[in-house]
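I'd like to ask you about the structure that follows.
Partial complex: the chains shown occupy the same locations as in the complete assembly.
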Amino acid sequence: MTARVLIRPKEGILDPSGQAVERALTSLGFQGVSEVKVGRLVELEVDDPARVPEMCERLLANPLIEDYEVVVLEDVAG
Amino acid sequence: MTFGVLRFPGSCDEVDALLACRRFADAELIWHGDRDLGGVDAVVVPGGFSYGDYLRAGAIARFSPAMEAVADFAHAGGPVLGICNGFQVLCEAGLLPGALLPNESLRFVCRQVDVEVVNADTPFTRTSRPGDVLSIPVKHTTGRYYAPGVTLEELEANGQVLLRYAAGQNPNGSLRNIAGVCNQGRNVMGLMPHPEHAVDPLTGSADGGVLFASLAAHVEALVATA
Amino acid sequence: MSTLAPHRELGLTDAEYDGIVERLGREPNGLELAVFSLMWSEHCAYKHSKKLLRELPTEGPAVVMGPGENAGAVDVGDGLVVAFKVESHNHPSAVEPFQGAATGVGGILRDVFAIGARPIAVLDSLRFGELDSERSRFLFDWSVKGIGHYGNSIGVPTVGGEVLFEPSYEQNCLVNAMCVGLARRDATIRSAASGVGNLLVLMGARTGRDGIGGASVLASAELSAEDSAKRPTVQIGDPFEEKKLLECCLELLDRGTLVALQDLGAAGLSSSSSEMASKGEVGLDIDVSKVPLREAGMEPFEIMISESQERMLCVIEPGRLSELLEICERWEVRANAIGSVTDTGALRVFDGDELVGDMPVAALVDDVPLYDLEPEEPTGRLYPDPPARIDAGAPVERALLALLGSSNVASKRFAFEQYDSIVGSRTVRRPEAADAAVLQLAGDGGSGAIAVSIDGNGRRVAADPYTGAVEAVLECARNLACVGAEPLGLTNCLNFGNPEKPHIAWQLTRAVEGLRDACLALGVPVVGGNVSLYNEGAEGAIYPTPIVGMVGSLPDPASTPVSAFTEPGHVIALVGPFTPDLAGSELEKLRGRLSTGLPPVDLAVQAEGLAALREAVRGGGLATVHDVSEGGLACALAESCVSGRVGASVDLSPLGASDPNVALFGEGPGGAIVAGPAAVVDRLPGAVRLGDVGGDHLQIEGLLDFDVGALAERFEGAIPAAYA
């Protein structure tokens, strides 16, 4: 099965990438853009999706600075 | 007194660290796959890009067999110094508080900076005095020190902030200009500047020698009182 | 591949195709055609430049390996050799600057460790359009990030380089990278395969469809609107993989496990294997089914020409395979025996048991059609004048500020701070500290140090290809002399337009003559180099841009002067045969003109001047030495003030120039400013005393007076401002 992990910077921690993207979008002329956040995406095939949260805790995310969200996709065959 | 310098796949500054240590004591390299630290008296976790720094700086190296041994060594009170990538590894391993985030500039920065000794009463800084200013280079992309507000207060209160960037010289946006911290037990330290690249005036400065000299003095003193 | 004349689609002419048929004695199959098209491309075969390059002097007492090996090497004493080479990655960088520049660095590093040398320094030479163009800002920014990404991650310091901005590079930027390596003389290895029955082992990354068609399509054709169609061929660099591969190869060499070693570059397995076979005058059998793949369903021809990065090929005796595999495993490097050395003189490609290609090695490598250039001196102007930025009548104060703030003269700190310049603990002079980077060898068992520099000024070569090329060599040698180094060898990269055009052929021919004459005059051998042709965009060809890299040695790194003025009271003087002129200068460019022709250079006088400067530096006691280059004497003085954050008072009247603009901003080879105690400076033969260091202003008697802080703001702020 395919698991998708969305990892984003924790609320309240300075996210210079997000800010830079927001500035760049605005200066490219895109109006009405705000709250840009840049994070990481990890996608993987796993036999046992129940173990993905543990993978996140141990390796994929650093809980001090990042939040994560696991989405299990039914064999989307990425 | 013998320093052990870890070597991960992707380490870059391990030989520099080894040579820097050897100016003050014996030193040898420790392979990441070895669980045995070979009886060294102090461990240096060096700079570089362990495992390519893919995913997150230091995230993968912390799981190596040698790092498991280093954690045991640290829990038993052994002195451990993490430099740059080594600092990141020690934070990821939970041996030091906080985390290193991408520089505010989002760029790699290689620059000689002044750092001020905040606490000279540790195994890493004992040959310096509070307020001493050391000229040491930084070179990293992920060096912005972060810890939650309460943690920062605790660090300050406990004297765990050992080094701060001098006014106007913070190269990465670290909170409270923090350049180096230690754990509560004061036997594990991490810093972003590279003291191993500041041990010879010919290559820029010898101010970084303070850290290695302090560690060597610390271990000698332990041996003397043992 | 289309069925209509596929050889043409692959860039081969009909006559070349007939040549292949003749050499094979039959029609080539698809795989063979693909391999030939790459091996006979400009990039691999140097078909338009090989004859010309034979003119360059390649011999000298220090030469250990000359052109032909993966990198050249010179002896630096104490049983050590220094290997070095420069290479272009222009077209990949124009398409994807981050990966293009990164893989450019990765590629040149492999060339150097392929001969058994540990890379100890990288330098880069970059050319873009003007920084007011968004595309150029993007290309510069991401090329620098890419170079830093690779060099920093692999732990090789980037110690120097140069970057210039001219409209002619707007479409076709230049990204040249140079690597310098160090080896014990007895530990170097060559790439000649030998020993029938020996095994061919592929090490490193798995093979994907990276850069397929890259060598023939990306590197040897003009960039055009169809570039988007070529996009999927972008190669991705993985410095972590290369770091492991590097350490692994050096350990294998250290243990004497290998017979021969070769990197995989352009045209991948095809060129690396056939070149190894050609050098050893043997044949090779390769089984593509043994090559570990990253993607399913790759065709044999794709495996043969893939340009996947971070791979090396070696030859070993069969009995040592297990030893090799063990060392590779320890470094987590993949290794697979994929073939063997034969006495057939042919490169035979198998897919399992099936023979899918059989080509004489000589036809692939040695017996390649070479073309004579048909040079013709142009009658008209080739390049438009650059846009004017200041009036010809502008006061000298304005001119100085405009020059210091112009992207060519302004500080490149923005770039070099993104490079680790100190890892390895050899760097005694970092970027901007001196005119050349200085690397000590004490920790490697050597005495003294080496100095390295990379230089070239395409605009001056456009003005006068012969003299411009001469000047590139002189500039590089002068940068070395400023730190007291004597050149041991030279590498170069010839970045030019389409050589089939007569005026480009003329530029190329004249430039190579200039390189040759300058090398002969200085006694510096050319030990390697690279040629990048067809650098053209919709607006025409780039400025002809020969880039020169040099390695020199010096006895005592501790006494190396710096570019900065260091101490109030030091006396300032100009040394060297320097005749300033505005032709081809930065001031002329800002005024919106490009001259035709440069003042002639007396090479014998220049060679003497360089030797004298070097001896003066080696004599000791000089605190400051800085060469006069872009922006002339006034900019050189301003740079030394800004670097040292100290002023200077000088009087240029002893130089006797009648036009103050020429005295202040005129350019030309041969000049350097020096500063130190009066007793030291006054002793220098031919030194013209100009004034002293002190105060916080740069005062040029009767002409200029500026606060050093204001100069610093211009010099240091200009490039960051383009990104604000």
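So that you can tell them apart, the chains are marked A, B and C in the order they are listed, and the count of residues begins at 1 in each.
As a convention for this text, contacts are C-beta pairs under 8 Å (C-beta built on N, C-alpha and C of every residue); 3 or more make two chains touch, one makes a residue touch a chain.
Owing to the predicted nature of the structure, the values given are computational and were not obtained by experimental measurement.
Only one copy of each distinct protein chain is drawn here, but the full complex in this file has the composition A x2, B x1, C x1.
Quick note on the criterion: only the chains that are shown with their structure count from here on.
Centroids built from CA atoms put chain B at 30 Å from chain A. Between chain B and chain C the centroid-to-centroid distance comes to 36 Å (mean Cα coordinates, whole Å). In chain A, no residue touches two or more other chains.
Residues of chain B touching chain C in their complex: 9-13, 15-16, 19-20, 48-49, 51-54, 107-111, 137, 139, 141, 194, 196-197, 200, 202-204.
Listed in rising order, the residues of chain A touching chain B in the complex are 13-14, 16-17, 20, 40, 59-60, 62, 64-65.
Listed in rising order, the residues of chain B touching chain A in the complex are 55-56, 59-60, 63, 92, 98-99, 101-106, 144, 146-148, 173.
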